[in-house]
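Inspection log for the structure reproduced underneath, given as structure tokens.
Omission of a single protein chain aside, the complex is shown with its protein chains in their original locations.
Presenting chain A:
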Amino acid sequence: MSAVIDDDHSHGDDHAHGPAKGLMRWVLTTNHKDIGTMYLWFSFIMFLLGGSFAMVIRAELFQPGLQIVEPAFFNQMTTMHGLIMVFGAVMPAFVGLANWMIPLMIGAPDMALPRMNNFSFWLLPAAFLLLVSTLFSPGGGPNFGWTFYAPLSTTYAPASVTFFIFAIHLMGISSIMGAINVIATILNLRAPGMTLMKMPLFVWTWLITAFLLIAVMPVLAGVVTMMLMDIHFGTSFFSAAGGGDPVLFQHVFWFFGHPEVYIMILPAFGAVSSIIPAFSRKPLFGYTSMVYATGAIAFLSFIVWAHHMFVVGIPVVGELFFMYATMLIAVPTGVKVFNWVSTMWEGALTFETPMLFAIAFVILFTIGGFSGLMLAIAPADFQYHDTYFVVAHFHYVLVPGAIFGIFASAYYWLPKWTGHMYDETLGKLHFWLSFVGMNLAFFPMHFVGLAGMPRRIPDYNLQFADFNMVSSIGAFMFGATQIFFLFIVIKTIRGGVPAPAKPWDGAEGLEWSVPSPAPYHTFQTPPEVK
């Protein structure tokens, strides 16, 4: 603890009154707010890039037949869209929120490891430059899906796969360092009196997420390392000819992959658990059960991975085990939904933009949970697997789940970050356009999926034409709306009604005790927590 404070002082003196000037401020910064800001902007750029790839996909699928892009390029688009959204948009957005808010929420002066914080951010632009540059290489970029199943990603991969592997390694190192930093901050830098069970849920969910990251990112690094060895060093981890097994790839990948989907949702759970009480003007219902439910979800997420592999030929007992274990996750998830609804129950609700996104989060995420339950029924999954129904499921949990959670957080804390209120009318417009666009885009996918339309294919049967056109229109609407969000954020940064320290009358937490915009250095002396 004392080491940290010394560290902070030793290089904090020269700019104790504010940030350094110019570009080097951003390159060399160790300030949690600067780094949080950079993470958030990086994530938004990746969101637009991954989103533009999705627009290519939806343009091709606007009508049946092959019109706009070559199938080979279509495959690169689906792959890159998934990789960029997961590793470039959603994960860095949450790390950005963690950087900004965790120190403010627990009364810490900064993150525990400020220099490592800088390094873990700057690895990301390098990783994604590497990844995106493969699109311009001979043979094209990764085309094997974001799940990169062997042997598609080994024996049959384009030459650029080696760069893909290296990019994943860099992202993994960045995430692990970020997670270590979060854990160290939460465990070591809490203000006196801030006991674990007084921490806001965002801090709790991030603590658990960080442990999930440390547990599974190394396994992801391991699986890409095995690919690298198969491709270049003649091993046969995933090659049947040499005694390996491609199904092994799927087991190792999903051992990472399922906890990964919770890494993308738990911090959103936490943020929403602050926002709903604020606009219901009631304390969160069932705080303790929320903490335990999060822990239970994290634990269960390690024993359900094979629900992604029901059709590879696992024994019946295995199918049953993974089916019931998966369904069990619905219990703690249901506890959370119940608590959010109970928090709103008989509250004095107002519907500012963060609350709109939070309420949509609860409703639409629940729809995604239900389609997840349908997919968890092993015999039914034989029909649904690899169809658009799965695409509908995970977009319902990720777009109104993770992404709406991030939007809600952004509007909720923008006054603290910028010192200005965002324009409420524009915010609401952003919400409604996103809400309608997103449902138009993804709801019809349930229907075409149940009717058997396969995913990741650039062409489809005529019978699916109408629903696909609706999906594409919704997707274009959702996509364009996010440019509008960019406009709203820039407008808020540049001006607007000055925000008071606590712009939301029902909000709770230490972050509202510092002025808006939050000064460059906060909580140099720890606050007193009663």
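What we mean here is this: a contact is a pair of C-beta atoms (placed from the backbone, for glycine too) under 8 Å apart; a residue touches a chain by one contact, two chains touch by 3 or more; residues count from 1.
Here is the rule we use: contacts and distances are computed from a predicted model.
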Consult the UniProt record of the chain that does not appear here and report its protein name from "Cytochrome c oxidase assembly protein CtaG", "Ferredoxin", "Dioxygenase" or "Putative ABC transport system ATP-binding protein". "Cytochrome c oxidase assembly protein CtaG"
One chain is left out of this view; which of A:K198, A:H251 or A:R456 touches it in the full complex? A:H251
Candidate in contact with the missing chain, chosen from A:G18, A:P71, A:G139 or A:G242: A:G242
Tell me which of A:P64, A:P218 or A:G452 is the one touching the absent chain. A:P218
Of A:V27, A:A72, A:A159 or A:L187, the residue that touches the missing chain is A:L187
Those residues of chain A which, in the complete complex, touch the missing chain: 1, 3-4, 112-113, 176, 179-180, 183-184, 187-188, 190-192, 214-223, 226, 234, 237, 240-243, 245, 247-248, 251-252, 255, 312-315, 317-318
